[in-house]
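One structure, pasted below without further comment.
Note that this complex is displayed minus one protein chain, with the remaining chains in position.
Letters are used for the chains, namely A and B, taken in the order the chains are written, and counting of residues starts over at 1 for each.
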Amino acid sequence: MRLTFERRLSQPWWLSVAVPVGSVVVAFVIAGIVLLATGVEPLPTYRQLFNAGFIQTGALTQTLVSATPLAFTGLAAAAAFRMKLYNIGAEGQMYMGAIFGSAAGLFLGGRISSSATVIFAMVAAGIVGGALWGSIPGVLRAFFRTSEILTSLLLNYVAGLILTYLIFESQSYWRQTKGFNATVFPTGKALPDVAQWPTWTIDVQGGVVIPLGALIAVVVAVLLWLLYSRTRFGFEARVLGDSDRAARYSGVRVRRKILAVMAISGGIAGIGGASQVGDFAHALDGDPNGLQKLGYGYTGIVVAALARYNPFATLLVAFLIGGLENAGNTLQGPGFPAGLVGVLQGIILFCALGGEVLVRHRVRIHRRVPKRAAEAAS
Amino acid sequence: MNNSLLVVLIASGIAYGTPLLFASLGELLAERSGVLNLGVEGMMLVGAVMGFWTVQRVHSNTAVVLFAAIVVAAIIGAVLASIHAFLVITLRASQIVSGLALTIFAGAVGLSSYLGNDLNLADSPASHTFNAVFPQSMQNWPVVGPIVFGQNVLVYASWALVVVIWLYLSRTRPGLNVRAVGESPAAADSMGINVTRYRYAHTLLGGALAGIAGATVTLAITPQWVDGITGGAGWIAIALVIFAFWRPELCLVGAYFFGALQALAPQLQARDIHLGPTVLWTNALPYVMTIVVLVVVSSGTARSRLGAPAALGNAYVREER
Partner (left out) sequence: MSAAAQAQPQPQTPAVSMRGVTKRFPGIVANDHVDFEAAPGEVHALLGENGAGKTTLSHILTGLYRPDEGRIALYGEPVEFASPREAIDAGVGMVHQHFRLVPRFTVAENLVLGDRRGAGRNFRIDPGAIAEQVRGLGERYGLEIDPRARIWQLSVGEQQRVEILKALYQEARILILDEPTAVLTPDEADTLFVTVRKMAEEGRTVIFISHKLHEVMAVSDRVTVLRAGKAIATVRTADATPQSLAELMVGREIVVVRREGHAHTDAAPVLEVEDLWADGDRGTVAVKGVSLTLHAGEIAAIAGVSGNGQRELAEAIAGLRPCTKGTVRVKGHAVHTGDARTAFQAGIGYVPEDRLGTGVSPTLPISMNLSLKSFRSESVGPFLRLRMMRDKAVEAIRTFGIKSSGPEQETDELSGGNLQKVVISREFSAHPSVLIAASPTRGLDVAAVEQVHSYLMEAAEEGAGVLLISEDLDEILALNDRVLVMYEGGLTEAADPTNVTEIGLLMAGGKPA
């Protein structure tokens, strides 16, 4: 028995949707087997997950808390990966966005009374922080041909160290120094009220709170889609992602493009960081067991890969994976295995990768024709 | 003299660098066959967890337990690598995304955490650890004492491994074949070499060594288990392969160099020496140095071209038109 893969002559559009969906289903089946092997009942566990993620009161609000940063890191990954620039640094770029964003919030919050201005400044600062951090691997790749995979990744660790340092190991601007609590456990300075991002509540399921960050994410998705499909920049970026020789041939200024895409990707992750500060924590979270343990940057890659790097699909997948993360957090404790969420995500991604081959190729199973039969036939 | 900073750094550099060495040698084998496996960090973490678990749960004398732990770690590393191998060799998926998926699946918020917490491994330190092999009297000899004779058996095994791999790649026929597979799979295929089999074998071997590397961390360096104990070592190992121009002997040099960097921070603190304004500098140093080295190595274009296996990262298809 042999398997061969034949390139499909044309790809039916529905396959591009069926395959990711199918891979999720298969992933849950496989994970179910893994659960059984460790003595956990899969179906009740899944029901619990679904409930905690989407159904029970307050679930949707919590899901959005997870989904918002995932949308940003997912869009950041999609923006870069589509161009075959493997920006693994969304995690660190998000931290830098948080640092810059909270700095803007702290500085301007005390001086300007218009909330809109302050928030705008925070978003802008977040973009700048993320973009700068993303430009480092961008420059190294564009001008020194160094693989952005490793450099962006190593910078995540550096960014994490900086973040921890600012709150835990120094008396920095970001650190809360007044009050009794400050001496007990290091925390970030609380942002003034004008710097806190607004929310909107929909009267469903007991009230779903939609943070500003979620709406910004939608806008970013639209802008990203426009950029890549309707502009000259996007045209050049698509060619570059497809074939760098063809890109050079068509007059693309390759080095500038690489730098630009990495900066955009970093900037988007940076907004995610600013959103963490403005929407949720309302202070800079430098706790090594806090933001740095959540791994939004890495999960964002899973989101983007599942969404096949389409900006709108990324939003949807971010919501779904956010639900999964939320459920994992809610249910954590004895009786519910920690790390299950990562395992599930990994399996889903494996299945999506495996399923990818089906989109582009048709699988043929060959049976070896027995020699006797062949000779007899002649 | 044996307590001088330099001697201690070298001795600790060797100790800390051993997991890096195992992992980078494994990745070197995989990459020489043309397969990029970014899942090293994940494989190391699972190797660390399962090696630790073996030591805590198997009751026998130290040597047997430790040996079993290494075997278990190697097996689990190979099993994980086989997922990646299947996806990228047989199904021809993107090697980069698959490797990342492996890291997420097995990494600090995935399988290793799941296993470690589920099996309650964080509670106690290791029951058995790898300790120095030679008697204390030899360890007290000037300079060579701590550096050469103060190491555990895994270190010595790693030295043997470097030699074995060097001989394998440069002096044996299978070694020649695997190099051909990594350089021009089409040429190798047309000479009757089974590209698929070589790639699978070397990717799985790479996984096994990554698993052993992880076990080295929990059983020889920090004799306990916490979530994410390797702290990014897997990524440094991948960078090491590039830094070493895909040569095993240079992996040794690089691993010990970075090991020494990791040993630097606690040593400086113990001696009250301050490198920069804050402890941030020394903590970040290993990562920053890795980046600097990568840049230096990649910007010499011709030199890096001469290093990487030409077909690295590309799936090989025979019947494509």
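Convention: a contact is a pair of C-beta atoms (placed from the backbone, for glycine too) under 8 Å apart; a residue touches a chain by one contact, two chains touch by 3 or more.
No experiment lies behind these values; they were computed from the predicted model shown.
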Option touching the unshown chain, where B:S82, B:S127, B:S184 or B:T222 are the choices: B:S184
Residues from chain A at the interface with the omitted partner, ascending: 6-10, 230-235, 238-239, 242-243, 245-251, 253, 362, 371, 374-375, 378
Residues in chain B touching the chain absent from view: 171-174, 176-177, 179-180, 183-184, 186-194, 302, 306, 310, 318-319, 321
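Methods note: only the chains that are shown with their structure count from here on.
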Chain A-chain B separation of Cα centroids, rounded to whole Å: 28
Chain A to chain B touching residues, read off their complex: 3-5, 7, 38, 81, 86, 88, 140, 144-147, 149-151, 153-155, 157-158, 161-162, 165, 169-170, 293, 295, 298-299, 301-302, 305, 337-343, 345-347, 349-350, 353-354, 356-357
Partner chain A, residues of chain B touching it in the complex: 38, 83, 87, 90-94, 96-98, 100-118, 231-232, 235-236, 238-239, 242, 278-280, 283-284, 287-288, 290-291, 294-295, 298-299, 301, 304, 317, 319-321
